[in-house]
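The complex appears here without one of its protein chains, the remainder shown in place.
Right, chain A next:
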Amino acid sequence: MTIRNVRDHGQRYRPRMACLKKVENVVLEMQDPKTGVKSQTQRLVITTIPHAITGEDIVAWIANRFKTDAAEARAMGTMMVAFGYIYPLQDHKRLILKPDTSLYRFQTPYFWPAQQWLVEDTDYAIYLAKRNIRKKGMLELYEQEQYNNLYKWMNHKWDFIVMQAKEQYRAGKERKKPDRVVFDCQERAYWVVHRPPPGTVSAMDYGHDRMVDPNMEEVKVCIMFIQQCIMRPRVKSSVSIGALIKYTTTYKEHDPFLHTCLPSSPWITDDVTYWTLNMPNVETPTKMRVERWTFSFGELLMDPRGRADFRLFLKKEFSGENLAFWEACEDLKWGAAETMKEKAQQIYKTFLARGAPRWINIDGKTMDITVKGLAHPHRYVLDAAQTHIYMLMKKDSYGRYLKSPVFKETQKKAYQYILCMNCVPQLCRFTAPVPHLAVYTGICEAQSTASPGLMTLPNSAACPSPISVAIDSTPASERRFDGNGGPSSSHFPSIAEASVSEEEKQPPAPKSRMALSLSRLLRRGCNAPSVFASLSPKCAVASGGGKVQPLGVEPLAQPQPRRIANFFQIKVDIPPECRIYPIDSEDEEDDSADTARGGVKEIICPWETVTKQDGAG
């Protein structure tokens, strides 16, 4: 028996066959006695059979009906023949439309291809058996193969198949001769379409079956979800890449892996000073850290030290409740579940209720939503209000904060690393904070006198100067001071050694090389008030021939980084839109704080032209 194939092969499962209905309509149009295709009689030896049509007539009709050219019409005609709506009377195995006088005939609707049912093997077996009866075993090779296959496959029904074949054969014989001929042609054509001889391309090859009924509920939901995913607004890759570039340019110098980490990278030198200096609630932050606060409001808030600074500022402005509310919301969001209800109530009483002690100013709609949500408090019930307050702070207070004395004070006091003559990276503070830091040459002593609160670091031989890490091009052999290089750095040893070799004479070549590599170092960063110290004792010795001069105090005291052109000068090219001087009053912020600051620094060696920086430089 057949396995009961209850699956419906209709539109849902064989969607690509939907064109059949359209072809049928065209075929029906072709039948019209007045406007249809011209028909003629086919003359056979013994009889005539009406309704034969020539290929060229078909092409002409199609071209006229659809207003296309002959080639297109021919293609369409071939498609109709391939589907089996028209069959050729000569050369019946090739299902193409020849635009000449070759004859075709319309297929009877019983033998039309249908989308909703598959052509059954049982029917094919009956047909082959019939053909076998008629031709007494003289079937074509592929037909014989199919017959044998079907005999094996449908062995249990074979009696039925033979019986039916015989009956159909006899029933067919009842008809008149011409009709028998027609019927045989039709049936033969039908099976050429649906069981094509090997090596031919079949138009019935429609691709994969759909396994799922797209009208089922679960499937509909899936389809809807996927459609929504596709329709989600997407960011152009140029925009997202632009944002990525902006981010990396801004944060490049702040990354301890990608950039020099002063005083030294703890991951390399095992000296944890960097971490100590950047502890969450350290009293004095580093310059880099303060600079990060200017990048975005989020940065400021996420840094505990920054938040504390901001809180201080707000206190001075008597608008501290915003930040307090925001923090309370954060606490609610991230806090423990059991205290949530009380926390929410507390927040409401403190910030949101009428006449609350620290009432925050949010708009009516948000207040409405929040109060309604507080009836059934959950973690995110205050989300709307929190966002509102966040945006308020960002748009209003943040800007004012960056211009405030509080911030400027913090900035001023912030620690910054420079490298000095005795080669230990020193932390300095500058009276006039300089965002685009560049050059400083000189000795620590000078700086230590100039700025209070200097931290001197232990001169650890094990710690190579950060610049040494950066300068990797100078081969060790040419440097005057190698010796106990840093533990991990094969290059430049600690500049501590330099003090030893002060008096040594150095050939200029390594000098310039170092100068160049320094310049390379400096050129890498276009941002940065980061520390650079130049300095090579070698050069100092070479040019000065004497002791290294102390760095004057002046550059530190002045707002502009005017260099004392002792040895190296590092010229800073400041892009026009960036105002760095004077650092205190007006500003470099707003959004330009976030953009990459272009600044090219190049080192000018003293034996080259020494140019002084202009004021606004």
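Note that in this section a contact is a pair of C-beta atoms (placed from the backbone, for glycine too) under 8 Å apart; a residue touches a chain by one contact, two chains touch by 3 or more; residues count from 1.
Methods note: contacts and distances are computed from a predicted model.
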Leaving aside the chains on screen, match the unshown one to its UniProt name from "Leucine rich repeat protein", "NAD(P)H-hydrate epimerase", "Beta-hexosaminidase subunit beta" or "Regulator of G-protein signaling 9-binding protein-like". "Regulator of G-protein signaling 9-binding protein-like"
Which one touches the absent chain: A:R94, A:R175 or A:R400? A:R175
Among A:Y151, A:Y206 or A:F295, contact with the omitted chain is made only by A:Y151
For chain A, which residues lie in contact with the unshown chain of the complex? 1-2, 4, 24, 27-28, 31-33, 39, 42-52, 89-90, 105-111, 114, 116-117, 120, 122-123, 129, 132-137, 147-148, 151, 155-176, 178-186
